[in-house]
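What you see is the complex with one protein chain gone and the rest in place.
Lettered A and B in written order, each chain numbered from 1.
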Amino acid sequence: MLGYTITQWLFGILAFMAIMFGLMVVFSRNPVNSVLYLVLTFFCIAGHYLLLNAQFLAVVHIAVYAGAIMVLFLFVIMLMNLNQDSEPQRTMISKVIAGVIGGLLLLVVVGALRGSEQLAITRYGHSEIGLVRNLGRVLFDEYLFPFEIVSVLLLAALVGAIMIGKKEDRPLAESNQE
Amino acid sequence: MYMMLSVILFIIGAVGVMARRNTIILFMCIELMLNAVNLLLVAFSRLHEDSSGQVFVFFIMAVAAAEVAVGLAILSMIYRNVKNIDTDHLGNLKN
Partner (left out) sequence: MIKLVTLVPLFPLAGFLLNGFFGKKMSKGLSGAIASIAVLASFIVSLGIFIELNGSEAKEHVVNVMSWISAGALQVPFQFLVDPLSSWFLLIITGIGFLIHVYSTGYMHDDEGFQRFFTYLNLFVFFMLLLVLGNNFLITFVGWEGVGLCSYLLIGFWYKNTAYNNAARKAFVMNRIGDLGFLLGILLIFVNYGSITYTEVFPNAGAADSSTVTAIAILLFIGAMGKSAQLPLYTWLPDAMAGPTPVSALIHAATMVTAGIFMVVRSNVFYSISHTASEFVAIVGVITALFAATIGLFQNDIKKILAYSTVSQLGLMFLGLGVGAFSSSVFHVTTHAFFKALLFLGAGSVIHAMGGEQDIRRMGGLSNKIKITYLTMLIGTIAISGVFPFSGFFSKDEILAHAYEHNKVLWMLGMITSMLTAFYMFRLLWVTFFGSFRGTHHQAEHLHESPASMTIPLMVLAALSVIGGVLGLPEFWGTHNWMQEWLEPIIRRPHGSALSHETEWMLMGIALSGALAVIYITYMVYRKNNVLPEANEANLKGWQKVVYNKYYVDEIYDAIIRKPLDAISTALHKFVDLQIVDGIVNGVGTSVKSIGGLVRMLQTGNIGFYIMGMAIGLIAIIIITFNL
């Protein structure tokens, strides 16, 4: 079809959807909508991972991002009762500035990446590096130490989150009284 | 092509951070930027036939998860105290 392979079609469609959903994340007024669009963006990105033969990563991505992180976001939004477009908007001028700066950045980066287009992936569908077996071998062989560190980091984040989120009424009340 | 895609996603995220005032949405934009980078890493991993890129993505996911957990905890904490998560209202450190 039009000289493009199925993979290229898939890439184009997924890329378009990812960009559209990404824009919707930024522009939707309701935070809940934003979250949902972000989840869709993540699905598109997972599709890209599949296209890149990173099957395991795609699954993990959906599980971690769409399944855990975004649920956490939703949860917090619900908790704060922000489910409305009550958000005060920025002035038009600052939005325009943001857009202009973003456009400039895009232009500049694209300019910088000129000539790197020949780095296109040529061999689709033959790689096995995304398989769990290969990934696991690398992860637990070369990257064992960072892996352990990450586990410590997660533990620390867990404890930290609990500590921060704990309802510490006493010190706060005292400091308010002072 | 993937490079272009991730650059565009990244810049969408950046513009979002600049243009929005809701801290939660700011967080989501940051996630978007992180994912743009992840995508690029996977693409390069594929290009060079090297698993290291994908392993990095794992690590980034883990760090992002930690960041989101702590960040949202702080956020809910702030919300509990000032009943607001508007970035314009969170300038108290300045004074």
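The criterion applied here is as follows: a contact is a pair of C-beta atoms (placed from the backbone, for glycine too) under 8 Å apart; a residue touches a chain by one contact, two chains touch by 3 or more.
Just so it is clear, the model here is predicted, and its values are computed rather than measured.
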Who touches the missing chain here, A:72, A:101, A:138 or A:158? A:101
Of the listed residues B:17, B:40 or B:64, which contacts the missing chain in the full complex? B:17
Touching residue (missing chain; options A:72, A:109, A:131 or A:153): A:109
Can you name the residues of chain A that touch the chain not displayed here? 90, 94, 97-98, 101-102, 104-105, 108-109, 111-112
At which residues does chain B meet the chain that is not included here? 14, 17-21, 26, 87-88, 90-94
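Rule of thumb we're sticking to: only the chains that are shown with their structure count from here on.
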Report the inter-centroid distance (CA atoms only) between chain A and chain B in whole Å. 6
Of all residues in chain A, which touch chain B in the complex? 11, 15, 18-19, 22-23, 25-26, 31, 34-35, 38, 41-42, 45, 48-49, 52-54, 56-57, 60-61, 64-65, 68-69, 72-73, 76-77, 79-80, 82, 87-90, 94-95, 97-99, 101-102, 105-106, 109-110, 113, 116-117, 119-121, 127, 129-130, 134-135, 137-139, 142-143, 146, 150, 153-154, 156-158, 160-162, 164-165, 167, 172
Residues of chain B defined as touching chain A within the complex: 1-5, 7-9, 11-16, 18-22, 24-25, 27-29, 31-32, 35, 38-39, 42-43, 45-47, 49-52, 54-55, 57-59, 61-70, 72-77, 79-81, 85-86, 88
